[in-house]
Structure formats: structure tokens, C-alpha cells
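Working notes, beginning with the structure itself.
The complex appears here without one of its protein chains, the remainder shown in place.
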Amino acid sequence: MKAIAARRHHRQAPVVLLVLALLVMGGVYAAFATTSADATVVTQSDDDVEAGRKLFAANCASCHGLNAEGRQNAPSLVGVGAASVYFQVSTGRMPMQADAPQAEAKPPQFGEEATRQLAAYVASLGAGPAIPTEDQVDPAKGDPASGMALFRTNCSMCHAASGAGGALTQGKYAPSVLNTDPAAIYTAMATGPQSMPVFNDMTLTPEEKRDIIAFIDAQKEGAPGGLDLGQIGPVGEGMWAFIVGMGLLIACAVWIGAKSS
Amino acid sequence: MSTNDTPRHDELVVTHAPEGVVDPGLPPHQPRLGDTDPKASKRSERIVAALFGLSVLGSIGVIVAYFAFPPGESVSSIQQSNMFLGLGLAFCFAGIGFGAVHWAKSIMNDHEKVEERHPQRSSDEDRAAAVEVLKEGAADSGIARRSALKGGLITALALLPLPVALPLIGNVGADWDVSKFRHTMWRRGTRLMTDPTYRPIRAADVTIGSVVHVIPEGLHHDELESDQSFMDEKAKAVVLLVRLDERDLKHTEGSYHGIVAFSKICTHVGCPVALYEQQTHHLLCPCHQSTFDVADGAKVVFGPAKRALPQLPITVDDEGYLIATDDFSEPIGPSFWERVK
Partner (left out) sequence: MTTTRLERASAGTADFLDQRTGIGVAVKNFARKIFPDHWSFLLGEIALFSFVVLLGSGIFLTMFFVPSMTEVHYEGPWAPMHGVEMSEAFASTLRLSFEVRGGLLMRQIHHWAALLFMAAIVVHMLRVFFTGAFRKPRELNWVVGFTLLILGLAAGFTGYSLPDDVLSGNGLRITDGVVKAIPIIGSYMSYFVFGGEFPGTDIIPRLFTLHILVVPGLILALIGLHLFLVVLHKHTQFPGSGRTDGNVVGFPLFPVYTAKAGGFAFIVFGLITLMAATIQINPVWNYGPYDPSPVSAGAQPDWYMLFLEGSLRLMPGQTEYVIGGYTLSLNVLIPAVVIPGLLFTVLGAWPFLEAYATGEKREHHVLDRPRNAPTRTAAGVAIVTAFFILVLAGANDLIATHFEMSLNDITWAFRVLFFVAPVFAFWITKRICLGLQRRDRDLVLHGHESATIVRLAHGEYIEVHKPLDEHELWLRVNYSSPRPIEIEPAEDSRGVRRKGYRADRIRRRLSEFFYADRIEPVSAEELAAARAHQAEHHALLEGGGRHSAALPAEESTSTTVDVEATSDR
């Protein structure tokens, strides 16, 4: 405290204070802005919206309806936001291929440009979560320790402790998140696709979402103990103990018991 | 089979073969390559020596790896330290092992030997002598004629475990107040806080389809009362908060505009139930797959649990934050004998 008191009389103190005040204000503004981002339509150029509308009419309208109002087996897309379109289309889940318990990730059918246009069109229909900026999903800026604590409570029950995925009821499942692109992880949390619940900015703030992304990214460094056996836990370990361990030991036993030639 | 004589070796041998077939005895010994060819024998010797040499190299490897590969701070350095130490040690062991076995198989005498077995039982004389010895001892002790001694000893021995076990059993269960797990920290007015970030939850911020993992206000290391243990309280008080479209809810008591809160502790054997599928409103336990329908008072729809998850009744306070209106109306978690008493 003494050090701060001494510096208060420094001739640049007003400048520092001003900068600090600006930072605080910016921070507060940012906090408000992000919480309300949920409900703001991110404005897009009209061209994008128009291009998106055409793409939508050609590729999506047969299920979701001409005005995205939804049909019997496809939900309304009014108000789902750009983030939802980004997640579903960029991971290849939409357009959906076959009638399955859930839409599967597959190679995306639309390029980046088309995805953005589709997102712009759907975002223009009603307020919803926006696509995050590069900065919001940069693993290097997140804190993996905080991310791990959040992941453990909010994610691991479905996606397993290390993100390898797990089973849900009636053939549905939580997919592995180990190779998912950070923006897709972010938009999945923000929108709650399919079985997954929503983790809006109140439940997990954008910084916390980034921490989670940082934790998932840290898993790519590999397993300190050697082969990770697909990270499926004790069942995988048991199988290896029998197949590799007992297998090799019994092979050795057969060698020991056999007559030498 | 005779039981009167001293047990004999040939008593054991029983033949089941039809008459006329006799045991031809052991098959003849097949010589090994090394038994006839000195060169092969020499080669085996060299292999065994080389395997022992490999073990020596492994030992040196471990010592080198210990200094050359410290665990460090990164995943790859830890992995290398583990791998090189382990590989060295594995060679150190396996070299001796394979060497010794190869020695036994290829160099040591491989003529099978035969040893006779004898019946396990002792001979009749020995048995009689044993009985005699015991009788003598019993007579010496006088126990047969003095029944007070017998009774006294048996009573004393029978009571002995009690003074040993009582202090142990008395203390091992702490205060034995099993009514504790009937109640949790939730009271009227307790705010719902996010886990693990410990923030109050404004009802307006919970969107439909959201799931929030919740702990009670006060469940924080700085705020706990002295007689409360963080872990014990958390183990009972964890709650899962879900918002559904109000029209999907079959019962609305205890809910607030489609927001419902249920104990996270499974009524089967107590795992945290947390896999919420927002489209079906089903809540799945990853341990034994009991499935609960959140839209229908968390009733069981599949799996080994019988009872619905207890509901935490909620409302909002003046500032719009979610609060409990009471503790759970029944004990949370797995069933126990006197649960409904």
C-alpha cells in the first residue's frame, strides 16, 4: 500500500488513473455487452442475408419450411441465432443425412462463406447468440485450470472426464470434443444443440467458455503415462490387461512348458 | 480300499482302462538338438549369456535415464522420464527371466523324473497314538472332571471380544446420529448458487433448455459454520436446475416459470445424476443408467432406481434471484431402512 501511496504523487499518476478508469469502464461495458449479446441481432450486410436466404430456400427449406418456421420433424429456426447455424452447418450436422437418433458430425457441405451467409439469414429472423470472435475462442488466452474445474462439473458427465464422449439414452450420445474446432465448442455451449443443454453467458461467461476451450486444447499434448487407450477408463485398461498382459504371459508360459527342440 | 493298514503308495493307483489295455509307461525321451550337437549346445549358452548381458544393459539404462530424463514440467518430459526408466527396468527384468528359462530349457538335464506319492492320511498307529496323547493331556488337565473350570473358561473367552470391540465400534461411527442425512443445508430463503463458480442465479437469466449445477448459498469455505463439513454438506445439497418450456411441465408446484430444481443425488445408490437431454427432458445417471423425466417430477422412466429425485421447491427473492422455499421434503439419495419413518 505504501508503494501505491508513494506513486500517487507521481506526475504521470493522472494518466495512469485515466487509463485505469477507461479500462474499468470498458470492462463493465464489455460485461454488459456480452450478457446482452444473447439477445442482440448481430447486424450483417443485406447482401449476406439475401444470399443466405437463397441458400436456405434451396437446401434447408424442405424440412425447416420456407420461412424457417419449422415442420413436424424439424424445429423452427426463428431466434436460434447465428451461433446455432455455425455449429450445425460447420460441423456437417446439417443438412441432416438420414433419420438417426441424432444428427452426426460429418464433412461440412457448405464452405465458410456460405455458412456465414446462412447464419446471417437465420440471425435476421430473430435475436439469438452470435458467432464468437477469434479472440473469444483462442485457447492460448484461457486458463486450463479454471477450465478443468468447469468442465468437470458441467461437461464431463456426458462427454467423459477427458472429453472422449459417452452414451445417452436410446442410441443418442455425447460426441468426443477432443478434435472439435474451438468455435464449434463455443457455439455448442451457447446454443445447446440437440440433446445438449444450453450454457448461456450467465451459466458460463464467455471467459469461462474460453477456459473450457483451453482445457480441451491442453488434452492434445498427450498422455503423460504413455498410450491413452482411447481415454475410456477402467474398461479399456481391463481389456488390455487381459489381451496384452495375460496374452503375452500365457504365451511365455506355453514357451516355458514346451519341450525344447 | 482298506482303512486298517498303513496307507500304501499303490493304494492310490486306480485303473479305469478296459481289461487287456495296460499302461505302457512314460514315452521315451526325445533328445534335444543340443544333446547331440555340441555346436547347438554352445549356441544356447551364448544366447543365455547375451540375455543376461541385456539385463546388465537395462540396469545401466535405468541409471542413465534417472539422470538424463527428469520428469520436468511438460507432458512430453514426464512421458519420456516414465518411458525410459520403464524400458530400462523392463529389459533389466526380462533379460534375467528369458535367460534363466532358456538355460533351463536348452541346457539343463531334461530327463523327466518320477517321484512316488503317498496317501495324505496318517497310518492307523499314528492316529491311535495321537488320540492317546490327547487323552493323556486332557486327563492331566483334569478338565473332564471339573466342569466349573470348563464353563468358566468358555464364558471368559466368549466375553473377551466384547471389551475389545466395544471401544472400537463405539467410536468408529462418530456420533452415530444417523438422522443427519435426513436434512441438508437448504432453508427457506437460501439462494441458489452456481457450482463451482459460486454466483447467485437470476431467474431471468436462465434460458429455456439451460442446465445449471447448483449449491446452496453458504456452502463456501469462508462461510461455513464450524460444525459443518464442506464435503459432507455438499454431498447432500447438490442440485440440478433446469428450465423447460412451462407448457412441458406436468406439475408446477415448487417450480418457477418452468425452472425446476432436483436433488442431484440418485435415489438408487447415490451417484450424481447429471446427464440432461434437453429435447426429451430426460435425466440419465452415468453410473447405472437410471433415467428420470424432469418434465414429470423427475419420475423414473428406466433403470434400477425406484423413486423420483426429491425436488427442491424454489421461487425468487426481491432482487429476482432464485431461492429455495424450504429443504427437500424427503431425505435425498439412496434408500435406507428407516427412510420413511
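Labels A and B are assigned to the chains in the order they are written; within every chain, residues are numbered from 1.
Keep this in mind: a residue touches a chain if its C-beta (ideal position, glycine included) is under 8 Å from a C-beta of that chain, and two chains touch if they have at least 3 such contacts.
This is a predicted model, so every value here is computed, not measured.
Student: What shown chains does the left-out chain touch?
Tutor: The chain that is not shown touches these displayed chains: A, B.
Student: I'm checking contacts with the chain that's been left out. Which of B:42, B:127 or B:180 qualifies?
Tutor: That would be B:180, which touches the missing chain.
Student: So which of A:174, A:190 or A:213 would be touching the chain we can't see?
Tutor: A:174
Student: Considering the whole complex rather than only what is displayed, give the residues of chain A touching the chain that is not shown.
Tutor: With respect to the unshown chain, the touching residues of chain A are 101, 144-145, 147-149, 152-153, 156-162, 164-171, 173-174, 215, 218, 223-229, 231-235, 237-242, 244-246, 248-250, 252-254, 256-258.
Student: List the residues of chain B that touch the chain left out of this view.
Tutor: 1, 9-21, 23-27, 66, 70-73, 78, 81-87, 89-105, 108-110, 112-117, 119-120, 169, 172-176, 178, 180-181, 195-196, 213, 215, 221, 229-232, 234-236, 238, 264, 266, 268-272, 274-275, 286-290, 300, 302-307, 333-341
Quick note on the criterion: only the chains that are shown with their structure count from here on.
Student: In the complex formed with chain A, which residues of chain B make contact?
Tutor: Checking each residue of chain B against chain A gives 30, 32-34, 74-76, 78-79, 82-83, 101, 105-106, 110, 194-197, 201-202, 205-213, 242, 272, 274-280, 282, 284, 286, 289, 291, 302.
Student: Which bits of chain A are touching chain B when the two form their complex?
Tutor: Where chain A meets chain B, its residues are 35, 38, 149-150, 153-154, 157-158, 166, 168-169, 172, 174, 192, 194-200, 202-203, 208, 221-226, 255-256, 259-261.
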